[in-house]
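I have a structure I would like to understand better, so I am pasting it below and will then ask my questions one at a time.
The complex is shown incomplete by one protein chain, all other protein chains being positioned as in the whole.
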Amino acid sequence: MKKLKFTFAGGDLRAGAAHEYIKSLGFLSDTFLLEKAESIKKCDKCIVFPASDVYVLPLPVTRDNVTVNSPLSDLSLSFDNFFSMLPKEASVFGGMIPDEIKNKAEEAGIKLYDYYDSEEFQIKNSVPTAEGAIEIAIREMPVTLFGTKSLVIGSGRIGRVIAPLLRAFGSRVTVASRNHEAAVWNEIYGFDTVNTSLISESAKDMDLIINTAPSRVITKEVLSCLKKDALIIDLASRPGGVDMDEASLLGIRVIWALGLPGKCAPVSAGRIIGSSVLNMLDNM
Amino acid sequence: MKKLKFTFAGGDLRAGAAHEYIKSLGFLSDTFLLEKAESIKKCDKCIVFPASDVYVLPLPVTRDNVTVNSPLSDLSLSFDNFFSMLPKEASVFGGMIPDEIKNKAEEAGIKLYDYYDSEEFQIKNSVPTAEGAIEIAIREMPVTLFGTKSLVIGSGRIGRVIAPLLRAFGSRVTVASRNHEAAVWNEIYGFDTVNTSLISESAKDMDLIINTAPSRVITKEVLSCLKKDALIIDLASRPGGVDMDEASLLGIRVIWALGLPGKCAPVSAGRIIGSSVLNMLDNM
Amino acid sequence: MKKLKFTFAGGDLRAGAAHEYIKSLGFLSDTFLLEKAESIKKCDKCIVFPASDVYVLPLPVTRDNVTVNSPLSDLSLSFDNFFSMLPKEASVFGGMIPDEIKNKAEEAGIKLYDYYDSEEFQIKNSVPTAEGAIEIAIREMPVTLFGTKSLVIGSGRIGRVIAPLLRAFGSRVTVASRNHEAAVWNEIYGFDTVNTSLISESAKDMDLIINTAPSRVITKEVLSCLKKDALIIDLASRPGGVDMDEASLLGIRVIWALGLPGKCAPVSAGRIIGSSVLNMLDNM
Partner (left out) sequence: MKKLKFTFAGGDLRAGAAHEYIKSLGFLSDTFLLEKAESIKKCDKCIVFPASDVYVLPLPVTRDNVTVNSPLSDLSLSFDNFFSMLPKEASVFGGMIPDEIKNKAEEAGIKLYDYYDSEEFQIKNSVPTAEGAIEIAIREMPVTLFGTKSLVIGSGRIGRVIAPLLRAFGSRVTVASRNHEAAVWNEIYGFDTVNTSLISESAKDMDLIINTAPSRVITKEVLSCLKKDALIIDLASRPGGVDMDEASLLGIRVIWALGLPGKCAPVSAGRIIGSSVLNMLDNM
């Protein structure tokens, strides 16, 4: 694998960090559509589309379903154009690739892989997500995490990282899960547990609620049980886990925090993209 | 002690939180010079100077050495005036009381106690200080705390709280102390250790340096060893622990963070004032 | 479910503890074939086979494939006999039920469930197993766990409990797994990681090796890399994870520790049987 050449095309600080990471492992790497990125050396910025073995597109791969997402470039590259220039046998990676683009690639006979779907990416990304959530909690609450009661909804990847962190701060943590086995593990790890369908009762003592579950779990009923000064941090992607209208009506503060890795730790987030792509290449 | 009446005079959100805390324990409590504090109930705001057994002044007690520090009031109260209105036998507490004011009180036969000097206050205040420092570190670094190397200088109260927190995030933590016994304890707690006088060598690998020692420990020599993208968070009170001119010359980022408890967790900081005053009264 | 009547038949201290646990939750419960168990009240010991809704047999359910395992009884009960006396509709639970007995039950139209196979049982049992392994390590090593290097082979249930415990003692822990995702998680949790197929290299520094993997992972090659005073604790069931002949030849100490829950924490082990049976009943 050591001889592969990479090109990182489009994206933000994360693309630069992924590029540096790949280079640090001894691979050749260029960038394209990143000419305004100050963190990238001039000599690594290509002006014409570079030939490579592996092309890594950003997360998200596009914002308009037509061109590659490239906020740090004055140029614009359509996927049609991109696909037409690709060398044969090149592998192409991107994050959150819409079906439309996937189909277009398939028609063009291009191998397109989504690193956002890889288990490694999702696990590793839970770390900057959890750190970002902790930062928000410290910043937004008028009390210390120490001494609070907190509820983490969901016992997936993010929940597994965030719950021990909250406890390390001296918060008394309850973890809600739908799954009996997850609950048994959470007990062994020393957390209070509750079934996600029964959180109303537990919710009433909570100072902080962090939702990691990808569904509308913080309903009107749950909201009506909360203390007025409770803080909700919602990490669920659209449409989110909180009934926002009701929360607003009740005056309960909700912070809907999406894309924390890119905002809170772009360099780490970039390295995670790099290592996930490498691992996917390894397993091809 | 249960029958004591308290007055909180001047200060900010912390005074309101201390007042609520004292009331929650069953004491009577009023406020004065806090009429603009939204968190305090109208009926608890005195317009004329209230008679009390205990008066609690803010931290810091004054900013001009003449009047009580009262940013949430349109009124101004000089210490001369304050002392002249005090009931006999009243106990007066304040934080960071200048010698000038202490002397004035002594002349007037007033008992003036500084809660900022109490061990309980200092220990408890290390918690919001540490949380505030963690918030800064997450916010300001482009990488996650996970995977970093960090150096905590000083093994006093704040160091003892912040080092385990950094480790909980997955940072590899070195603790610098001047004291052999502190180093033995830090080893037992699983930290790497270094003598504070020898940190230059250790410093060169560090991504994050948090100084809690009250002296100029981050000298030109130490700074010259640091990575260019290292972040220094200095928690030392004036004049600070970092050679700022040199840091600026070298382009090393330093965040000098003072008064974190009041900024980052004012309600907890207020309760700490309340509990420290109570404990001082208990021990009189 | 609250009206069910239980009978615990055969077994050791664990049966008595499971019986007490079930009673403490408000169920009726008797015991049979446990007349010598001092921990069980006389009035709870049946002399004739009691009618019940649920019968719980011990772990292992039999040692001779003919009679119920009943070391605390002078009586002997064959499975033929047992099945012939069972009330219709009774549910029967046992641990590690041989196929022979399962088939016999099926022929007799008896519902026979193995709690040893339940995920809850296996997860919860990892706690007394891990504690027992720690006890052995402290007892058998001439050094403290603090300051050692240890290798936990396997990242399943037991590995997930034992690795954090070793770290809490101040051991530097490496976790070996075959699975890339498990390795990513172990990194996030702060452990050093190695692929199980490559442990020879890591093994050479280790003071303590705990094997939880159910296969012959500690081969001649691995053994030849070990320090002479390393201790191996093998938790793998027959035929075990260590090449015992080679270990003996090399003079390396191996402790093959099976059935730790029953030996090291029989009361907890009994409660785990009770709660696993209840959970299985719940899900029927």
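We just call them A, B and C in the order they show up, numbering each chain from 1.
The rule is simple: contacts are C-beta pairs under 8 Å (C-beta built on N, C-alpha and C of every residue); 3 or more make two chains touch, one makes a residue touch a chain.
Because the structure is a prediction, the values reported are computed rather than measured.
With respect to the full assembly, the chain omitted from this view is in touch with A, B, C. Checked against the full complex, the one of C:Leu25, C:Ala51, C:Val66 or C:Ile138 touching the unshown chain is C:Ile138.
Only one residue from C:Gly10, C:Pro50 or C:Pro128 touches the chain missing from this view: C:Pro128. Within the whole complex, the absent chain has one touching residue among A:Gly190, A:Pro239 or A:Gly259, and that is A:Gly190. When the missing chain is restored to the complex, the residue among A:Pro60, A:Pro142 or A:Gly170 that touches it is A:Gly170. Of the residues in subunit B, those that touch the hidden partner chain are 119-120, 123-124, 126-127, 160-161, 180-181, 184-185, 188, 279. Within the entire complex, the positions of subunit A that touch the omitted partner chain are 146, 170, 188, 190.
Residue-level contact of subunit C with the missing chain is found at 13, 17, 127-128, 131-132, 134-135, 138-139, 141-147, 164-165, 168-170, 264-268.
The rule we apply is simple: only the chains that are shown with their structure count from here on.
In this assembly, the C-alpha centroid of subunit A lies 35 Å from the C-alpha centroid of subunit B.
We define each chain's centre as the mean of its Cα atoms; on that basis subunit A and subunit C are separated by 39 Å.
Computed centre separation for the pair subunit B/subunit C is 51 angstrom, with centres defined by C-alpha atoms.
Within subunit A, residues 127 each touch two or more of the remaining chains.
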